[in-house]
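Before I ask anything, let me first share the structure, which is written out below as structure tokens.
All protein chains but one are shown in place.
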Amino acid sequence: MTAAALARSFAVGGAARPLASAVLGIAVALGTAALLVLLSGRNPVVAYLALLGGAVGTPDRVAVALNKATPYLLTGAGVALCFRARIVNIGAEGQIALGGLAATWLALRLPQAPAVVLPVLCALAGAGAGAVWGGLAALVRLKRRVHEVLVTLLLNFVGVLIVGEVLHGELGEPGAGFPQSPLLPAAGWLPRLVRGTDLHVGILVAVAAVVACHLVLWRTPFGFRLRVLGASEGAARYAGIGAARATLSVMMLAGALAGVAGAIEVLGVHYRLIEGFSQGFGFAAVSIALIGGLSPLGVLPAGLFFGFLESGALAMQRAVGVPTPLVSVIQGLTMIFVLAAMALSAARARV
Amino acid sequence: MSVETALVELLAAAVRIATPLFFAALGGILSERAGVFAVGLEGMMLAGAFGGVLAGHLAGSAAAGLAASVAAGVLLALLVAVATVRFGADQMVTGLAVNILAVGLTSFLLRGFAARGEAATLRVPVLAAWPVPGLAEVPVLGVVLFRQPPLTYAAVVFGVLIAVFLARTRAGLTLRAVGENPAAAFAVGVEPARVRLAAVLACGALAGLGGAVLSLQQVGTFTDAMTNGRGYIALAAIIVGRWLPGGTLLGCLLFGAADALQLRVQSLRLPVSSYVIQMTPYVVALVVLAGLGRSARLPAALGTPFRRE
Amino acid sequence: AQGGKVAMLLPGSINDQSWNAAGYGGLQKLKEQGMETAYSENVQAADHIEAMKDYARRGFSPVIGHSGRFLSAAQRVGPEFEKTLFVVGSGSGGQGKNVISLDLANEQFGYLAGALAARMSKTGKIGAVAGLEGLPNMVASMGGFRLGAKSVRPDVEVRIVYLQSMEDPAAAKEAAFSLIGAGADVVGGKLNAGHAGLVQAAKEKGVWTIGRSFGHTQIAPERVLTNINEKWSEVYATAVPELIAGRLHGPYIAFGYDTRGTTGGELRYSPEREFNAGVPPAVVAELEAIKKKLASGALRVKPTKDDARSGA
Partner (left out) sequence: MLAMRGIVKSYGAVRANRGIDLDVPAGAIVGLLGENGSGKTTLMNVLYGLVRPDAGSATFRGRPLPLGSPRAALAAGIGMIHQHFMLVPAMSVTENVMLGWRAAGSWLRAAAIAERIVQASRAYGLELDPGAVVGMLPLGLQQRVEILKAVLRGADLLILDEPTSSLSPPEVTALLAVLRRLRDEGRSVIFISHKLGEVLEVCDEVVVLRDGEVAGRRAVAGASREDLARLMVGRDLPPPVERASRAPGAEILVVADLHACDAAGVERLRGVSFSVRAGEIFAIAGVDGNGQAELAEVVGGVAPPTRGSVFVDGAEIVGGVATRLAAGVAHVPADRASVGLVRDMTIADNVVLRDVDRPPFCRRGWLDRDAAREAARRGIEAFDIRAEGVDVPVRTLSGGNQQKVILARELGRGPRVLLAVQPTRGLDPGATRFVIDRVRALRDGGAAILYVSTELEEILGVADRLAVMHAGRLVGVMRPADADLTRLGLMMAGALEEPPDAAALYGVLA
């Protein structure tokens, strides 16, 4: 069933067009940025070769990109489900923060726990904390009718400050040069997937979550309800769909996914909680969900693309020495041009 | 220090913090009421802040700085408008992308223009306060309202103009209709794309001025990413104010007051860390809004591209 | 001149006239010494490890993380690249042989600044704006500031406000206004790009301030008493060759008035002068005396978290 659907989603007829336009968009973006690279006194060809090499040049680089993509996939899939139900959830940043916090707290509490169990427990703790934070936003939305954009945005700030506070206090490593927790017990670290690289099992979790979200959205009554809710409030009421329950569920689900992402960042990348570790993931999740067409399977290419682009661009910056701001320029331009090209081709396809 | 002076101080601070937010929010109101998410406010503000300092520095005049702030905001808005209105790219992602782009581009250009890739600093004199003769001497209100630098007065003027424009003119009605139901507007002879283009450009101009408040009026220099999330706060203020200039002004002031309060509460030596106290503005905003419990309705076509058959 | 390749990771933008600019200045110094250099700005937490590894793999050594926040990553990466030296500017420790923290004796400069501020205050109230409460170097700087102020004038009121971001000049200005509004007539602090806002506030309100670079003096020549000029260029220029040569050993090396090679930092108004002309000679002399005590080890400043607390 899934294989069939997957195949269909990527079938030549379905994916060739958006793929072609995405490539076109990327080309235009890189072309534009090349002028700036040139201005900065570097050779754009050399720079872009370095970008490519930095993205996929060695197994190690691929591992870096996949690790980067992991939180994007998890949060993107959750946000996509929310947006499907027309709930504009921009709260992934705070949910990641608290997910990482909960995972850290548990790992430091259970230093004796065995290696297989501890990461799982910590990820569950992360999921729980993220779900609570997402659910809190949903409750304020539902009970007090404050718009979810506002609630999730404000809760992001609060979530990040909570991390600051616990690192200042209880969970902070005494004497550390930066607000951070002590190193977590090694039993809590995520196992590596490929020896010799940093690739951890997080990417498997992320891909599994994406596929699960796909099934939930397209193959379950719950997903159907989300889609109806997003498409027409009046019809949802008429179909007997409880907006409150669906909103709460999907926000908690997305929160849980973000929480897991936070736990994975802590357990797989940093091995400790660090102030600011969640920065920027919330908006990245929104971008990836939307570029992925609000379809979890669409999040897969979008999230991976972001992971590879980012790791490639940073590697390029380091290798060729183009000014760091150009990394942001390339990212921003790529997003805009890819979107525009894809939207244009979609419009053409419709006519 | 007396309670009264403390209060005056607090209100004056609230006005200062609110001013850049309000400019950006006004722009956001125009854009969103025409149906285009104003997620790019942050980037447009930053562009405005940068353009203002750069031109102010090169031309040596505040007027040139302000004009360049507007131009820079409009330029970025043009990118948003073309991508979203002409091509139908997703508005939210375009906005986020523009914000990323603005950070990189301003930083890159600053070095390019000022120092060939090295660390650079541009400095311009800040816009001085213009006390309103007579009114400035009124106790309390005089300090809070009538001893302001020019852009603060301008913000108020723009607020009134935009409120009137939206409520009382046919063009304003058209703009609102495009944000609610572009098909219906199209059916009475309106070109939704043109309206949206104009609204987004106006948004860029106002957000650019918001950036100018930061760089030209408050700090007198440009530093990388100096808007620091104010564009997002402005977006929040718009929702608080339900897409009305008056309400949005209150939203900005609420946030300004909470932030000003936070700074002052830190001086009280409470038994909590600054991290907790820094939550004040956000928690206050949440609690106040939850207390009011009034729902906000987005313009119905916000975020939806209009394509004719 | 010597060979070698050195890379630096910076947490913010080299344009900040402050922390990152100072670190970048160090890199420039090493370049002048003939080393090949590379750097990345605005390195986010998620990229710390990756960036360090990348430079290490490409043969850079030392790889400098210019902020305590890079210590964690350096400790992670260090064991994997034993031949590479990882230097953490303003870190608080090391690991093995190849992860070393260089730091400034922030408490000493903070102490001097506090003493200066207390002496220059007419109202008996002084203030400071900073970020990242609780961080060791913040505790050192701000705690030192408070202790220094109290040491010369026990009744002085010292208010400290912490901001969420050290890079936000407008917010810093507002924070300074809040201190000035509460009566402070000298405002110091420790911010990055935000510091310019602090100086701007002092300029507008006509109170004294203490900057972090000569750039701040230029903003308000009349109002800047002096700058806590962190001489990271000297620190790196002195320490890095020594480290490479194996003459200097970690894990933690702090530079202050009591160390050889460089004092790590200094109070300096401009290249020509130490203090604003408005600082009375008596105060200058008093500060000089403190400096001597610091240099001789007769005075050891040991601020606690509570000394650096927010509020009065």
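Chains: A, B and C, in written order; residue numbering restarts at 1 for each.
Keep this in mind: contacts are C-beta pairs under 8 Å (C-beta built on N, C-alpha and C of every residue); 3 or more make two chains touch, one makes a residue touch a chain.
As the structure is a computational prediction, the values presented were derived from the model and not from experiment.
The chain that is not drawn here is touched, among residues B:58, B:190, B:250 or B:272, by B:190.
Screening A:174, A:196 or A:234 against the full complex identifies A:234 as the residue touching the chain left out. Touch with the chain omitted from the figure is made, among B:16, B:57, B:123 or B:176, by B:176.
Interface residues of chain B with the unshown chain, by the touch rule above, are 168-171, 173-174, 176-177, 180-181, 183-191, 297, 299-300, 308-309. Against the chain not displayed here, chain A makes contact via residues 218-221, 223-225, 227-228, 231-232, 234-235, 237-240, 242.
As a working rule, only the chains that are shown with their structure count from here on.
The distance from the centre of chain A to the centre of chain C, with each centre set as the mean of the Cα atoms, comes to 35 Å. Chain B and chain C have Cα centroids lying 33 Å from one another.
The mean-CA centres of chain A and chain B are about 28 angstrom from one another, to the nearest whole unit.
Multi-chain contact residues, meaning those touching two or more other chains, occur in chain C at positions 42, 133-134, 164. Each of residues 161, 168, 324-325 in chain A touches at least two other chains. On the side of chain A, the complex with chain C involves touching residues 64, 68, 161, 167-168, 172, 175-180, 183, 198, 265, 269-272, 274-277, 279-280, 311, 314-315, 317-319, 321, 324-325.
The part of chain C that touches chain B in the complex is made up of residues 12-17, 21, 24, 42, 133-134, 159-165, 167-171, 173-175, 177-179, 181-183, 193, 196-197, 200, 204, 215, 218-219, 309-312.
Contact residues on chain A toward chain B in their complex (touch as defined above): 36, 39-41, 140, 143-147, 149-151, 153-155, 157-158, 161-162, 164-165, 168-169, 283, 286-287, 290-291, 323-333, 335-336, 339-344, 346-347, 350.
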